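Apart from one protein chain that is not included, each protein chain of the complex appears where it belongs.
Think of it as A, B and C in the order they're written, each chain with its own count starting at 1.
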Amino acid sequence: MAKKPLRIGLIGYGFMGRAHSNAYAKVGHFFDSEHECVLQAVCARDEAKVKDFAARWGYQSIETDWRQLVARPDIDLIDIAVPNNLHAEIALAAAKAGKMILCEKPLAMNPLEAEKMVEAIEAANVPNMVWYNYRRCPAVTLAKQLIDEGRLGRIFHYRAKFLQDWTINPELPQGGAGLWRLDAAAAGSGVTGDLLAHCIDTALWLNGPIHSVTAMTETFIKERKHNASGKVEKVGIDDACAFLARFDNGSLATFESTRYARGHKALYTFEINGENASISWDLHDLHRLQYFDHRDQGLVRGWRNIHVSDGDQPYLKNWWVPGLQIGYEHSFVHQVADFLKGLDTGTPARPNFRDGLATDYVVDAVLNSARSSQWVDVKHA
Amino acid sequence: MAKKPLRIGLIGYGFMGRAHSNAYAKVGHFFDSEHECVLQAVCARDEAKVKDFAARWGYQSIETDWRQLVARPDIDLIDIAVPNNLHAEIALAAAKAGKMILCEKPLAMNPLEAEKMVEAIEAANVPNMVWYNYRRCPAVTLAKQLIDEGRLGRIFHYRAKFLQDWTINPELPQGGAGLWRLDAAAAGSGVTGDLLAHCIDTALWLNGPIHSVTAMTETFIKERKHNASGKVEKVGIDDACAFLARFDNGSLATFESTRYARGHKALYTFEINGENASISWDLHDLHRLQYFDHRDQGLVRGWRNIHVSDGDQPYLKNWWVPGLQIGYEHSFVHQVADFLKGLDTGTPARPNFRDGLATDYVVDAVLNSARSSQWVDVKHA
Amino acid sequence: MAKKPLRIGLIGYGFMGRAHSNAYAKVGHFFDSEHECVLQAVCARDEAKVKDFAARWGYQSIETDWRQLVARPDIDLIDIAVPNNLHAEIALAAAKAGKMILCEKPLAMNPLEAEKMVEAIEAANVPNMVWYNYRRCPAVTLAKQLIDEGRLGRIFHYRAKFLQDWTINPELPQGGAGLWRLDAAAAGSGVTGDLLAHCIDTALWLNGPIHSVTAMTETFIKERKHNASGKVEKVGIDDACAFLARFDNGSLATFESTRYARGHKALYTFEINGENASISWDLHDLHRLQYFDHRDQGLVRGWRNIHVSDGDQPYLKNWWVPGLQIGYEHSFVHQVADFLKGLDTGTPARPNFRDGLATDYVVDAVLNSARSSQWVDVKHA
Partner (left out) sequence: MAKKPLRIGLIGYGFMGRAHSNAYAKVGHFFDSEHECVLQAVCARDEAKVKDFAARWGYQSIETDWRQLVARPDIDLIDIAVPNNLHAEIALAAAKAGKMILCEKPLAMNPLEAEKMVEAIEAANVPNMVWYNYRRCPAVTLAKQLIDEGRLGRIFHYRAKFLQDWTINPELPQGGAGLWRLDAAAAGSGVTGDLLAHCIDTALWLNGPIHSVTAMTETFIKERKHNASGKVEKVGIDDACAFLARFDNGSLATFESTRYARGHKALYTFEINGENASISWDLHDLHRLQYFDHRDQGLVRGWRNIHVSDGDQPYLKNWWVPGLQIGYEHSFVHQVADFLKGLDTGTPARPNFRDGLATDYVVDAVLNSARSSQWVDVKHA
């Protein structure tokens, strides 16, 4: 039976543009669906580069103006993989044009933008998702499954960190290709919107809404050369952010992110402690889940180091054989697979834009708290 | 040459009374000093039990009233190993009697008490220490040495946790032998004074003074049977506490402690991230230090898992041979060895009472912040 | 510039057929070459299934008789991904037809077959490789690089294991789809040719030729139902094999493989101890390399846990960003990338058939030793 084409128009060809393209190219090799991804067009301002990208990945056409792309009738889905300050405008236009949207995270520069995006996409009534890919590392999905089964019991604690060390060098400039994450005008915030947003999305998914937060932020390197102006300019982003939180379910949490933690490239970890069991995970070994079950006999009780590679564990039956690990890129493949399944079944996959808004509310409360040195209540999406 | 006797009068024979006695009994077998510990007397209220304890450990005499012990001219040093609410009264009397004092941590129930104790001991001008033993796990001492050598460069982050899981069962009562730590009247506070005090002492030692904090505490089990009254009573201690901090050196910190973290028996960990290098440690494997040095060649750069058991590492030449680990109890032996060395050399070992006061000031600020939901500045000792 | 097509004819669509197809499909997205893989045809006996496979992976045509495939002028390269007992016949025909060959490991059922295959392929003078993919896990490639730089000094020890646990259940049958590895007629041997062959290939690459071996094998489950006959038949393969070896360079080695090691799904580990440094690796965390350098200062010397994900480490600049791991499948992509680079440069990639023969000689010596209970010298390829 012929599959239904899902004609994708990708905007942006950076790190995320590649990760998404790889997912579209691979998903059909490993996951069944009535739909199949068609690499219809890729869009970016630099024509030569976007042509190269299209050739490498097999996109059938290119655009250099995203408005043209959004206007094309042969595009079903707009994938927004550009800096944060461009998300809202593109998404509003795409929603208006009735396109499905996959949008990179964080959803927007601030809740105001995000609310408009949610309003637009829900008015358009089209499938939509935000690329919080870590939900779909099999070990993380397994964690969700164990929590949903009630194995942990009452939750007491949640803690998450996302630690990196790539901006310690003060000679590193801000702005421009590959470095827009250091430019407040393009990124909105620093580690809070970039890294903690991932931690928050996972936390909301695993542990429910956050009630209130108290936060601190710091910018260790106060000035950096800007790639646009060529001048040394004040750094507007937060280099580091930590916050305490109380969840609606009564559990306590600590969150921390920085790009100044020597030795950690991408240490996204979370741990959740329940009455009966605990779980922890680390992105550096994303194929493993640590699980402690107090109901195990005391004599042989210990943290179980689970190599998540068996066919009965999430997504794994579609890959290789037990013991053979998958990696980072597979989380994107899974997200596309689930999006397609959502199209097949009519039950949309998540996190959708509204979920992305929920995370943006927490990000906003965190930044407000850091500015005001007060506890701040979190608005719920 | 005959050694100078240091005649010890120990008050309390619980967990810490045993740990200290073991240290006094062992130290001379492994460490050289002009002084030798003499187990002169042990004191506790239950005469039969204290006699048994004395017989087991070789104490030459007993007392059942600590005032009698303090009054004895044949006692050089009073070791206070009783619940926190008794520290101040005993210490003030012992200082007045001109005795050296080794006092269990936290120094006092609150800064007011602790200030009086410092005043008294400094007026008496006698050697004094607080039993913050973890400074003397060889791996922790090595961390201090690496920091003092300047290997880490500018410090960006400090994080510490002390996680346990032994009070999750709501049937566990509060108060009395072995459980006084759950009784606010005896302990002053919960995990903050008991566990975070350790984290704070280490942090002040490794990373200097803390400037300000914002904290939250929680009591998950609101009522427990009290062993004294036999009745269910409100629980006055904090079951969990987390706080954010800024150090005087500009670094940011997170601290957390709980007795509700399933799977962790005594997970005291700290990590410190500097410009050039990072260090982390975990009490569960206290003989190891994790060290990352960014100056290592990139191709083979990674966290070094250091098995701290070589003769050139702190305290180790006095024990066995490389590869053979020592354990928890040795931190107490080292503390006594350093105290004796302080007596030998005239340069007193630390942490002394004033250092203990500094930790109590942080504990107090943390509890104040938790009550007020405000950032609180920390008083310096 | 248009790329030169490399028209692939794949034989077999099992576990390895998928792994190879994925590599062909992905390599051009991540690695540059003058050549590009074209999925020209896939061949297997079951027409319906091979059609499905072709549709899923984008093969342009199918064959159900490998002789037809080999005869096609529009095929440049034959990929042999079928059970071991079919390797020789296909390879001899393909070599005769002047096709390049990529052959699954082990090269042949025995050295006699393998010698003929080497003779044929060298006479045909076409590029050829054996799919010993683990050489191209970046951490393993890095190990090779460190050894070649002379960092380890004189080598004293090599040890390798490949432990699995999937055949402990005596109800598991032998023979047929997915289970031909348990059938001596199809596989030639058990763990020795299947798993130890990987260990041996890596060892020869990293540590040079093996001089002599003494081995033992065991078949724990003596009889299993055969899927072909439907009857319980004697099991002809070795369930476990261990051997001692002396390398030509004077180092001593232990090798072990089994499918009866509870708890290990695919524990392929090796360790090499040199005068100055040691290296170890584990397939379960294939993105990490353990490295110990004795020249590090004693105080902070320890095993370095290297997260092999930085751009200066083998193959990694072509993937994501530091800290984000790749997985099992990428070793195949790298093998194809290197094969293409060999075509580009004229310096063929390895391991070639002659390298595969060298491994088969060791496998043969091991099996001979197990039969004879004698030390056996290894023939060099």
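Here, a residue touches a chain if its C-beta (ideal position, glycine included) is under 8 Å from a C-beta of that chain, and two chains touch if they have at least 3 such contacts.
These figures come from a predicted structure and were not determined experimentally.
Looking at A:67, A:234, A:304 or A:317, the residue that reaches the missing chain in the full complex is A:304.
Residue B:284 is the one among B:284, B:317 or B:371 that touches the chain missing from this view. For the chain missing from the display, the contacting residue among B:13, B:57 or B:375 is B:57, taking the whole complex into account.
Mapped onto chain A, the interface with the missing chain covers residues 142, 145-146, 289, 291, 293, 296, 298-307, 310, 312-313. Residues of chain B in touch with the missing chain: 15, 18-19, 21-22, 25-26, 28-29, 56-57, 164, 166, 264-267, 283-288, 307, 309-310, 319-330. Along chain C, the points of touch with the absent chain fall at residues 156-157, 159, 163, 165, 168, 214-216, 218, 220, 240, 242-244, 246, 250, 252, 254, 256, 258, 260-264, 273-278, 292, 294, 303, 373-375.
Heads up, the rule we're going with is that only the chains that are shown with their structure count from here on.
Shared interface positions of chain C, defined as residues touching 2 or more other chains, are 307, 310.
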